[in-house]
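Excluded from the complex is one protein chain; the other protein chains are retained at their positions.
Showing chain A:
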Amino acid sequence: MKTLLFQTLSKRNRLLILGVGLVLLAVYLIPIWSISISAPQYPEGLGMHIWINQITGATPYDLKNINLLNHYIGMQEIVSESIPELLFMPYVLGYLIFGAFVTELYPKVGMAILGIINLIFVGLVGLSDFWRWEYNYGHNLNPEAPIIIEGMAYQPPLLGCKVMLNITACSYPSYGGMILGLSLVVLVYILWDENRRKKSNVV
């Protein structure tokens, strides 16, 4: 095990990690997650993108219109400022990218494993945080809302689609989220590849 941890990465795997670091930079520029909403009176749909540092509508007006819909049921207004996580998420991503570049200077399998742990950790924390965020929005409703339906909560799904009143909400990773997932897959592949290489070296 220890030999694997300190095994120097193959040239190709080093390049792959460099690639992961570079591709992760794109996550600053594209949304991580998307929630789309459709209802009979919105045949064209409404959408919301979650980025590393902000929340926006799929079109310049969607967020405003989602909030307008939500105000009937007393949901708080969704604004980027209300989510403090978005303040430090860019640094977390920066840390991951930094790790990829450090690996170029110190190309050990252990660094790749660290990357896997980091990504899984960030992913789990991120998803649970996202769930908590959705929960709060869906449950903490203004008791003076115009429309109150006994026992009804409006928490969107974490992943997949859900029907709430006449609205279907779907939640899926966007390109940024896919990049994060793909990075994890690449790192796991590198680990598998290095492990195979170690075995063949031993033999």
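Brief remarks follow.
Keep this in mind: a contact is a pair of C-beta atoms (placed from the backbone, for glycine too) under 8 Å apart; a residue touches a chain by one contact, two chains touch by 3 or more; residues count from 1.
We adopt the following convention: contacts and distances are computed from a predicted model.
With the options "YeeE/YedE family protein", "Carbohydrate ABC transporter permease", "Sec-dependent nitrous-oxide reductase" or "CRISPR-associated endoribonuclease Cas2" in hand, the undepicted chain maps to the protein name "Sec-dependent nitrous-oxide reductase" (source: UniProt).
Residue A:147 is the one among A:79, A:125, A:147 or A:163 that touches the chain missing from this view. Touching the missing chain, out of A:38, A:65 or A:168, is residue A:65. By the touch criterion stated above, the residues of chain A touching the omitted chain are 44, 60-61, 64-65, 68, 71-72, 146-147.
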